[in-house]
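Only one protein chain is missing; all other protein chains are in place.
Entry: chain A
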């Protein structure tokens, strides 16, 4: 699936950066917008670009850390799908790590969910600023129209005319075997 790369992300900070070139940069740009939206209601008027990038990296790594420990907890219990208990334990591990005082965690273990519930009830939700374009699924040409019977019809064709355009024609009209059999990606060789 291809992702449609957007124009440069417009935040209130007026970043002048290049367009994201790959999916990881794209997700990083979105995460940066979300983090800046979280920080703005606190009273910040401006930010250093390196500080925002660092905070975004921390946010993505935090998210990945929760998911990783939750999925590993599920796997040790012979499950592939995580449930609420896995998530709670994973959060418990993380919160125990990033706070220095251990007695802040209540003994029942549901204290973290309670903290989150308080957070949700206390703060209003801040929706994301821009709509995220979905992945563009271009129509994939298949082998259905081709005459070669040894290739299953559900396989996609070879990309473009890469094979045929760079082939040097040899003497005596020889051509590459691939061009003859496979159709050269669009041109039909009879």
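Following the convention adopted for this analysis, a residue touches a chain if its C-beta (ideal position, glycine included) is under 8 Å from a C-beta of that chain, and two chains touch if they have at least 3 such contacts; residues count from 1.
FYI, contacts and distances are computed from a predicted model.
Name of the non-displayed chain as stated in its UniProt record, restricted to "G patch domain-containing protein 1", "Trafficking protein particle complex subunit 2-like protein", "Transporter" or "Transcription initiation factor TFIID subunit 10": "Transcription initiation factor TFIID subunit 10".
Interface residues of chain A with the unshown chain, by the touch rule above, are 27, 30-31, 34-35, 37-39, 42-48, 50-52, 54-55, 58-60, 62-64, 66-68, 70-71, 80-84, 87, 91, 97-100, 107-108, 110, 113-117, 119-121, 123, 125-128, 132.
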